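In this view, the complex is presented without one of its protein chains, the others remaining in place.
Chain naming follows the written order as A, B, C, D and E, and within any one chain the residues start at number 1.
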Amino acid sequence: MLHIINKSPLCHNALESCLRTVGSGDILLIEDAVYAATKGNAMEDRMRAAAGQIKVYVLLPDLEARGLADRIIDGIASVDYGGFVDLVAANKNCQSWL
Amino acid sequence: MLHIINKSPLCHNALESCLRTVGSGDILLIEDAVYAATKGNAMEDRMRAAAGQIKVYVLLPDLEARGLADRIIDGIASVDYGGFVDLVAANKNCQSWL
Amino acid sequence: MKFGIVVNEGPYQHQASDSAYLFCKAAIERGHEVWRVFFYHDGVNNATRLTEPPQDDRHIVNRWGKLAEEHKIDLVVCVAAALRRGIRDENLAQGFRISGLGQLVEAGIQTDRLVVFGD
Amino acid sequence: MKFGIVVNEGPYQHQASDSAYLFCKAAIERGHEVWRVFFYHDGVNNATRLTEPPQDDRHIVNRWGKLAEEHKIDLVVCVAAALRRGIRDENLAQGFRISGLGQLVEAGIQTDRLVVFGD
Amino acid sequence: MSDIKKFMFVNRKAPYGTIYALESLEVVLITAAFDQDVSLAFLDDGVYQLKKGQQTKGIETKNFSPTYRALEGYDVEKLYVEQESLEARGLTEADLLVDVTVLGSKEMGALMEQQDVVLSF
Partner (left out) sequence: MSDIKKFMFVNRKAPYGTIYALESLEVVLITAAFDQDVSLAFLDDGVYQLKKGQQTKGIETKNFSPTYRALEGYDVEKLYVEQESLEARGLTEADLLVDVTVLGSKEMGALMEQQDVVLSF
């Protein structure tokens, strides 16, 4: 299952709820959630731990827009919109944690 | 100064940011922020501590709508819309933590 | 006391417009003046005359118009935000007018308190 | 593969409609079909023909209409949400149609994947 | 449309602050009318939707919470509530308007995995 997160990790609990609930599958960070993929963020340790158990992706155009494309945490993979589509297609279902 | 919070304390960081920043004045909880005024909520200890230093109010009609008017934490005062108006008038200025 | 109000969200989706309306009513009951309500961002969607809520629901647009008429409140819709969202004179509800952001700044200057409702 | 898309937020205020549009474009480029886009909640505000963004900004409404025309995408606006927010046939943009929530459920049934964009 | 899919409605937002809780109920009823397999999940502030004793007169808004009691009449009987979300809000099953199945976070996650369509509110 693909879990899509679009909320900033330091301002909303969407990513935390997702991590608490999800046991397997993929997580894709889009829109304001891309900050969770950056080094130095207070969520970094949590994200490194999560990325060891579950595959975490970040939408590169959203990260570029926010000026942080050069700070992706190791182990998190970046994708473009085509890659976003591929992730939706490759997973049996998807859920947006709005 | 009156600080108006309208976000749920367990889903958004608005109340936390306010408590971190504010040294004096009044806090009014409205809309989904009224949950912060209820006993048993994970924020209860924080709110009790805050209510010892700064005056905390909750908008009763919003709490009634959510079925929690009987669980207000001791030390938090409830007001109706008229009381909301009075708080705005009594403070020199106000800020909505959107 | 003279109040200015800012509404940042459209009707029904968020409680912001409801809260602002109930605040205005209470302020008037307390003997205060609501000098201007400024509709900003998605708040401009409070000003469409085409709204038709279910029969058993409140009519958010009309009750703003009615309150404004009864108490001489200036309901101003931000022109730039309105153009982005398809609010123009042709679908503007009675009691509202479209104008610039200067009207918001003026409300900050002219009123004793400016209260913001949003998301 | 056949995709259904749900858009819960209006244009410009949130990124949801932008993200949904760019997702649809990419899906089509990958050879997939976008069968239906369902505009729900404030998402119905993507469907007004009265929108007029600044010259240097994207025209979110028109580009949805253009994409739909070029790739035969069914753009459906939720009727109950639309009535609450003043979207009707008289201000509906080209390429959109107004219909019921059943169209959303049908999209869930008929498509291989339903992707929700919102706030 | 003879095929039956598993639809899950994930409710994570408080009532009245936003319209999502109300709209979720609308779609649930219509999905049930399409004879689909319907589940409702309540997490985070979504658990507040089910709180007993909602009184909306003071905010001049319709109290839609009785609709949760009516779901059974439409054969919508799979209501799942996350234990951790209840606890963080000081709520127990006795506070809720309807009978629900309480699940731990990971059980809830496993249930989501089994769905065909997940709609988030």
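FYI, a residue touches a chain if its C-beta (ideal position, glycine included) is under 8 Å from a C-beta of that chain, and two chains touch if they have at least 3 such contacts.
Remember, predicted model here, so these are calculated numbers, not experimental data.
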item: Omitted chain's touching partners, listed by label; value: A, B, C, D
item: Residues from subunit B at the interface with the omitted partner, ascending; value: 1, 13-14, 17, 20-25, 93-98
item: Residues from subunit A at the interface with the omitted partner, ascending; value: 6, 8, 10-11, 31-32, 35, 38-42, 44, 60-62, 64-71, 80
item: Residues belonging to subunit D that touch the chain removed from view; value: 12-15, 18-19, 22, 56-58
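The rule is simple: only the chains that are shown with their structure count from here on.
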item: Any chain in contact with subunit B as well as subunit E; value: A, C
item: Farthest chain relative to subunit D (centres taken as mean CA coordinates); value: B
item: Where subunit B and subunit C are represented by their mean Cα positions, the distance between them in whole Å; value: 24
item: Separation of mean Cα positions, subunit C and subunit A [Å, integer]; value: 38
item: Sites on subunit C at which at least two other chains make contact; value: 12-13, 15, 19, 22, 57
item: For subunit E, residues that touch 2 or more chains besides their own; value: 12, 16-19, 44, 59, 61, 116-118, 120
item: Contacting chain pairs - touch in the sense defined above; value: A-B, A-D, A-E, B-C, B-E, C-D, C-E, D-E
